[in-house]
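Here it is: the structure, laid out below.
Every protein chain of the complex appears in place save one, which is left out.
Take a look at chain A:
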């Protein structure tokens, strides 16, 4: 039972991470994180 819960937790977290990464990429946020505040695609791109 505990094993099953662990697998489930890892699966849910991995799913969340992948979904977040895909969504970031679609928005042009390639770093997937904070970058260094350069707005290198990680912030709202207002120039388009």
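In this text, a residue touches a chain if its C-beta (ideal position, glycine included) is under 8 Å from a C-beta of that chain, and two chains touch if they have at least 3 such contacts; residues count from 1.
Heads up, the rule we're going with is that contacts and distances are computed from a predicted model.
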item	value
Undepicted complex member, UniProt protein name, chosen from "Ferritin", "ABC transporter ATP-binding protein", "Ferrous iron transport protein B" or "Fumarate hydratase"	"Ferrous iron transport protein B"
Touching residues (missing chain, whole complex) on chain A	2-3, 6-7, 10, 13-14, 17-18, 20-21, 25, 28, 30-41, 43-47
